[in-house]
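Encoded as structure tokens, the structure appears first; notes follow it.
Omission of a single protein chain aside, the complex is shown with its protein chains in their original locations.
In this document, chain identifiers A, B and C correspond to the written order of the chains, with residue numbering beginning at 1 in each.
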Amino acid sequence: MDFDLSDDQKMLAKTVGDFGKKESTLERFRKLRDADGPGWDKATWKKMGELGWLSIPFPEEVGGLGGSFVDAGIVLEQLGKTLVPEPYLSSVVLGGHALWLGGASAQHEKFLAPMMEGDTTLSLAFTERGVRFDARCCTTTARRDGDGWVIAGEKSFVLDGHSADHFVVAAMSDEGMQLFVVDAADTARKTVRLMDGHRAAHVTLADVRVGEDRRLSARPATEVLERVLDFGAAATVAEGLGVAFAMLWMTVEYLKTREQFDVKIGTFQALQHRAVDMFVEVELLKSIHTESAVRASEDGEERARAVSAAKLQLAQGGQLVSRQAVQLHGGVGVTDEHDIGLYFKRMHSLVTLCGDEATHVARYAASMDAT
Amino acid sequence: MDFDLSDDQKMLAKTVGDFGKKESTLERFRKLRDADGPGWDKATWKKMGELGWLSIPFPEEVGGLGGSFVDAGIVLEQLGKTLVPEPYLSSVVLGGHALWLGGASAQHEKFLAPMMEGDTTLSLAFTERGVRFDARCCTTTARRDGDGWVIAGEKSFVLDGHSADHFVVAAMSDEGMQLFVVDAADTARKTVRLMDGHRAAHVTLADVRVGEDRRLSARPATEVLERVLDFGAAATVAEGLGVAFAMLWMTVEYLKTREQFDVKIGTFQALQHRAVDMFVEVELLKSIHTESAVRASEDGEERARAVSAAKLQLAQGGQLVSRQAVQLHGGVGVTDEHDIGLYFKRMHSLVTLCGDEATHVARYAASMDAT
Amino acid sequence: MDLSFSPEEEAFRQEVRTWIAENMPPHLKAKAEHAAYFEMPEVMEWHKLLYAKGWVAPHWPKEFGGPGFSATQRFILGEELELAGAPPLSPFGLVMVAPLIMRFGNDAQRARFLPKILSGEEVWCQGYSEPNAGSDLASLRTMAVDAGDHFVVTGQKTWTTYAQYADWIFCLVRTSTEGKKQQGISFLLVEMNTPGVEVKPMQTLGDTPAFCDTFFDNAKVPKENLLGPLNGGWNLAKALLGHERTLVAAVGQTRRNLRLAKRLAAHHRGADGKPLIEDPHFRGKLARLEMRLRAHQMTNYRALAEQQKGHHPGPESSILKLVGSMLVQEADELCMEIMGQSSLAWHDDEAVEPFERWVPPTFCYDRATTIYAGSNEIQKNILAKLILGLPSA
Partner (left out) sequence: MDLSFSPEEEAFRQEVRTWIAENMPPHLKAKAEHAAYFEMPEVMEWHKLLYAKGWVAPHWPKEFGGPGFSATQRFILGEELELAGAPPLSPFGLVMVAPLIMRFGNDAQRARFLPKILSGEEVWCQGYSEPNAGSDLASLRTMAVDAGDHFVVTGQKTWTTYAQYADWIFCLVRTSTEGKKQQGISFLLVEMNTPGVEVKPMQTLGDTPAFCDTFFDNAKVPKENLLGPLNGGWNLAKALLGHERTLVAAVGQTRRNLRLAKRLAAHHRGADGKPLIEDPHFRGKLARLEMRLRAHQMTNYRALAEQQKGHHPGPESSILKLVGSMLVQEADELCMEIMGQSSLAWHDDEAVEPFERWVPPTFCYDRATTIYAGSNEIQKNILAKLILGLPSA
């Protein structure tokens, strides 16, 4: 058993962490959040591509760096620490992994390669209005039409869908669930501003015609979705660990500097113990994040169990950290001016995306050994 | 709206409280618990009868003092403060109320009157092995035999059944659920020692023959049971309030006197806030106890809702108090020598009896307004 | 013991309900329906309607224009207003400064200020906290220097909620640096348009412009605006804090939140296609919240019954603040959980149903409930000391 990162992984963590501290600070995040643009910028995305961060989890045969999902987790954890807004979760983890797992090599070349280079972004369009976290509930349809397909339906809360170049769209056909690559230009989309400063889109597919070459058929679509959503859930935990870590230490720092009643408020035992509760939850999150990041690439039930256990810890521990961090900051914690609230909002998204607490507890309970 | 006790009720509370402090201390409880006897004594029961405590909640037409269930709640709350072991809950609330509500005047005279005078005790025999808290699941049978009945089955965890003179037995007949008064002498019973120092019995009814005059038929048996179990649940809350109150103030006293690190441990803010959490839960328990004691005598759904809400508060708040009280006492709290553990054990019983947390939450949820 | 309201009280409740239904303007009703945030002009519009009806200041004595209500009537009125989702009136004038003016002011001050507070002609805000004086209020540094017939005030107040709409601010200021820090504090009433007074609004986590910083740069304040004795302001502050605690039981707010949660749970469906309100997990969560709320509500009634008998709320009223604020947050969290991914939307009327639109901002803003009006930690300190009698370190 070995929990150490390899030297390459340590270097990756340091590089991404330094990038966050120096080039993608909270100030940058705030500016992009408040501007009218997409909420992130293309030059930074291109740079991430050049540094290999976008290709690292993909195998060499599809043009990736041949790392593992653990590496993607390392990137996400570090990005979470300063709330880097680029669409890593949506494009690399959700869209990218769907293309990788579902696609054939021509599709990898055409859609995955430019994304890994930072020239395009992908979004996975699988959620629909009024449906909770089950990708199998799908009212968007696909029917064969000549040698191609016609897709019709609406997708809601498509993460970073407002700026994506291509969508991987889940649609139901007579032959079961299918995944297609659809050009964003062929859809009508409306930007939705999210609480955490990110954006999503509502995407309308009004009888969009695509060729058979746009269908991802290397694996059954339901299997691809199941695996990709586990990658996605593990990714929310990885980023959530970075967010929780940042909130913990920002709060500890506040307790060490803020004075009331002529003493540092960090001397108050009740607040000390609260900070320790936060620390304990962050450590538990770190532990189970490690398991979920490692097992996310595995086959079998243990993958789903580890990922669901990690999501529960994010929901319970991560939110305890997030709520206590605001509380311990007192009045300034509930102003938009202070940074702690930015993390608070992001934590809510990460807890919710790719299945919330109730969803993952129910899934775990269903597969739990009875003895 | 008026939350004040009447002058008579205040006097009742004081009398019962003084009795606990002077005549039925924890030392007495401990002695009776550890002795081989029944765990309580007949002279004290007789005295309670003479003082009117056993007859106070019953109407005058059945020989009671014409008080209300609120009065029984007052007695129970005070008895809880020093863990008075006499079978008030089992005999007055469960057995007594079943007889009152289900019985005709001849039966009141024959069985309820001597109990109210403190000459006998009654137990309600409704629980069976392997059944959770639903009195309707009943495998004990009653069949007509000539002009009487034959009852056969086993009842388990019959509270204070080891020393009861008569049982009110729930049994299923062709005509539905029935309640019968059965002489203890006609049954085989085995004493079960309980964690909290009380006793119960496993009662075997091997084709016990009773006359029709032993059937309680003034109201349908299911209705009687439903009402009596709500009285019982409200009673556990009343006694639980007394227990929680005693634990809170015993703990506060300990915090004020125990010294470590050269100071009273009550100066530590983390422990102060924990004590405040206990206080808050006791106050909430007091509030909802009031509602449940008042509504226990009412008809309709609000009775069940108020009682279930009170049981939830006992399960959550009462147990928080109970667990924190032990924790704040440190090492001595987990010895049998110290009194705090006696309360801890009793709290577990009260939370469990007449329906635990899951049972009452499910019942409330089923009847909850959807809007 | 009697937990029911009298027939007269029930009749009064009906009267209030009817009046609201008939008199709340449609645009306010629409917002109430969606638990939306009310802008200050809307709040004042509602203030004036209640004023016309004579119900704007139910707790004021008759001599100053109050309706002479019993504690229970006051409670019923408040509960019905909360349940209807009516705009919450600004408390700074009506609830906070007015009772102090009645108790500590001179006749001229009473005549000058009270009628306009009642009518809503003048809007007030509160100048207590400072960047380095939050929980530790007595450390405040805003100075008021004696300059003959006026004070010269310099300093910064923070959390001066709605200062941008206010005509007046009541302030705790330092008039002496001698003795204990509590001893040199005075209570001053300052007109917002005084030269040197500047307001800088800031956004809350819920993106509402409720909070402000208010800066004082050599602002001249006439001495007649001193309320109570010079250097005696701390006693006024303490009197006010007790008042504030009883404001925050928030029973009506939580009941409304719970109603919203049920509505959301009827709207959103689980994987099995059934509304979440039929899902045992979510139904159980809703039930637990309603059951806990019931206990809280009874605690509130108990406090009310005490007030009815003329007893002033003691430190035990801190419980109402502690439990009320917790329940408000729990209800918000449950609403968010029920909404699922819709809870990510931010001020977006099209992405979600109109009645869902305000849930996320409210969830964010309500993190303040455990902080404002004396943080829950401060309330626990108070209870530990004054009720449990635990020793100080």
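The working rule: a residue touches a chain if its C-beta (ideal position, glycine included) is under 8 Å from a C-beta of that chain, and two chains touch if they have at least 3 such contacts.
Here the structure is a predicted model, which means the values were calculated and not measured.
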{"item": "Missing chain: touched chains present in the view", "value": "A, B, C"}
{"item": "Options A:P57, A:G266 or A:G355, residue touching the unrepresented chain", "value": "A:G266"}
{"item": "Touch criterion as defined above, residue of B:L99, B:V326 or B:M368 at the omitted chain", "value": "B:V326"}
{"item": "Hidden partner interface residues of subunit A, rising order", "value": "1-6, 9, 70, 252, 255-256, 263-264, 266-269, 272-273, 275-277, 279-280, 283-288, 290-291, 294-295, 305-306, 308-310, 312-313, 316-317, 361-362, 364-365, 368-371"}
{"item": "Hidden partner chain, residues of subunit C it touches", "value": "280-281, 284, 393"}
{"item": "Positions on subunit B contacted by the hidden chain, ascending", "value": "127, 130-134, 136-137, 156-157, 190, 192-196, 200, 202, 259-262, 268, 270-271, 323, 326-327, 330-331, 333-337, 341, 344-345, 348-349, 352-353, 356-359, 362"}
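What we mean here is this: only the chains that are shown with their structure count from here on.
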{"item": "Greatest separation from subunit B - chain, by CA centre", "value": "A"}
{"item": "Whole-Å gap between the CA centroids of subunit B and subunit C", "value": "42"}
{"item": "Chain centre separation in whole Å, for subunit B relative to subunit A (CA means)", "value": "53"}
{"item": "Two or more partner chains touched - positions in subunit B", "value": "268-269, 272-273"}
{"item": "Shared interface positions of subunit C, touching two or more other chains", "value": "377, 380"}
